[in-house]
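Only a single protein chain was left out; the remaining protein chains are all shown in position.
On to subunit A.
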Amino acid sequence: MSDTFSFLLMAWLDPGLLSLTALGVLAGIYIGAIPGLSVTMAVSILISFTFSWDINNALALMVGIYVGGVYGGSRTAILLNIPGAPSAVVTAFDGYPLAQRGEAGRAIGLSTVMSVIGGFIGVAVLAGTAPYLSDLALQFAPRDYFLIAIMGLLLVSTLSGKSLARGIFSVALGSTIGLVGMDMVTAQPRLTMGSMELLGGIHYVVVMIGLFGVAEAFYQLHNMAKVPVKQNVDKIIPPLNMVLKFLPLSIRTSIIGVVVGALPGTGGDIASLFAYDHAKRTVKNPSSPFGEGAYEGLVAPETANNAAVGGAYVPMLTLGMPGDAVTAVIIGALVIHGLNPGPMLMIETPHIFWFTVGNLALANIFLLIFGMTGIKVFSKVVEIPKAILIPLILVLCVVGTYSINSNMMEVYWMLGFGILGYWLKVYGFQMGPIILGVILGPLLDETYRQAMSSVGDSSSDFLLALVANPLSLALTTVITLVLLGNTPLKGWIMARFARN
C-alpha cells in the first residue's frame, strides 16, 4: 500500500516531473487550440526526442499535453467555431453561440471547471474500476464495436439540426471520404477514381482543417463588415451556484465519458457526442435552447471528453489496446521504453499504472490553474478584425495540413474540402457529422467485415447474432429506439399515450 501511494504521489513530489507536467498542460492547451495542430501530432513528435529520456519524464510530458490538448480544443470551438480537436466538435454547438452573445469568458471558465471535474472523475474511475471495465471490454465482439460505431453516427445525424436526411447524408459522405484509399485487407483501391495519389487515403486532419478552417474563412467573408462581438471575459470564474447547478449533469456525463472512453477505438469525440445527446434528452428546461447557447450543451461534452481521457487509459494499461489515437501513440512510447502494455503491465510494472493515475490527477490541477488564466489574451483572437483574421486562418490551415505528411497535394485537397464545406454550410449541412463519419467510417467497415467473417458471411446468422448476444441485443435495441425516436412514429406513440 505504501508503495502504491509513493508511486501515486511521485509526480507531485518530484520538482522535475511537476515542471514537465505543468509544461505539458500549458503546451497542450495551445496545441489543442491552434487549428491544424493536434495532440496526436504533438505526442507523435514528442516520442522522437523523448525516447532517450527516463520513462517517467516522457510520460509526465505526454500526459500533460494529452489533458491540456483535449481541453484546449474547446477554446477555439467556443471563440471561433473551429474545434481544435475532434473531441471539441460538439462543444462548438453551444459554445460558439455563447461567444456570439458575448459570454465567451463565462463559457470558457465553466468549460474549464467542468473539464477538471470530468478529468477527476475519469481518474477516479481509472484507479478504481480499471480491471473490471477492461474485463467487460474484453468480451466485446466485432459486431458490438460495429453497433457502437453505428450508434455514434446515428446520434450525430440526429444532432445536425432539423433535417435528419441532411444529417445522414453528411455522416455517409464523411464515412465515404474515410474509406478512400487502399483496402487494408485485400489491397484493392477503393473510391480512388484511378488516382495513384489517393491510394494512401485522405487524412482526416486534412478534411477537418478544410471543413472547419477554410470553409469557416470563406463563410466569414460574408460578414466582413460585421463588428466582432465584444467578449465579456471579466467574469471568467463561474459562480459556485452555477457550478453546483450543473454538477449532477456533469457527474452523469463524466460517467458516460469514462465508459465510452474505455471502449477501445472510441475516444473523447464519441464520448462528447453521447454526453451531448444525453443532456439534450434529459434536460427539460435548458438555459437556452440546445444549439443556441445552452450552458448544459457546453457542460455535457466538456466533462465527457476529459473524463474519456481517464477512460482511454483503462484498455491501454490493462489490455494494451488504445482507447483513442493519443493512447495508441503512447503505447508506442511505452514499447520504445521496453515496457509491455497489457495485462502483464499491471503485474510486472504496477508503478507505471499508479504513476499514470497520480500524474493524470496532477495534470487536472494544472488544467484548472492554466485554464482560468490567460483567457483575456486568448479571447483577443475574436476581437481581431476579420480583415486580418481570415487570411491568417488560411495560412494556419496550410501550415497545419502540410505538417501532417509534408505533402502539397494534401494542401490542395484541404482547399477543395474547404470550398465543398462552404457550400454545404450555406445550404444547411453541419460539418461535425462529416468529420465524425470520416473518423468512424474505417472502424465501421473493419468491424462489419470482421463480424460478417465470424458468422461465415451469412446475413441471417449476422442478424441472429445481433439479438442472440445480450450485449449486442442491448446495443441493437438502443439503436432502434434512437432511430424510432427521430421518426414521426414517436409523435404518434406519444399522442396515443397522451390520449390514454
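Basically, contacts are C-beta pairs under 8 Å (C-beta built on N, C-alpha and C of every residue); 3 or more make two chains touch, one makes a residue touch a chain; residues count from 1.
The rule is short, and it goes like this: contacts and distances are computed from a predicted model.
In the listed set "(2Fe-2S)-binding protein", "Sulfite reductase [NADPH] hemoprotein beta-component", "NADH-quinone oxidoreductase" or "Tripartite tricarboxylate transporter TctB family protein", the entry agreeing with the UniProt name of the missing subunit chain is "Tripartite tricarboxylate transporter TctB family protein". The omitted chain makes contact with just one of the residues A:Val398, A:Ile435, A:Leu466 or A:Ile479: A:Val398. Taking the complete complex into account, A:Val426 is the one of A:Leu199, A:Val426 or A:Met494 that touches the chain left out. Here the missing chain is touched by one residue of A:Ile117, A:Val411, A:Ile439 or A:Ala465, and it is A:Val411. Not every partner is drawn; the one left out touches subunit A at residues 31, 37, 42, 45, 161-163, 165-166, 168-169, 172-173, 175-176, 179, 183, 185-186, 188-191, 193, 218, 221-222, 224, 291, 385-388, 390-392, 394-395, 398-399, 402-403, 406, 408, 411-412, 415, 423, 426-428, 441, 444-445, 448-449, 452-453, 457, 459.
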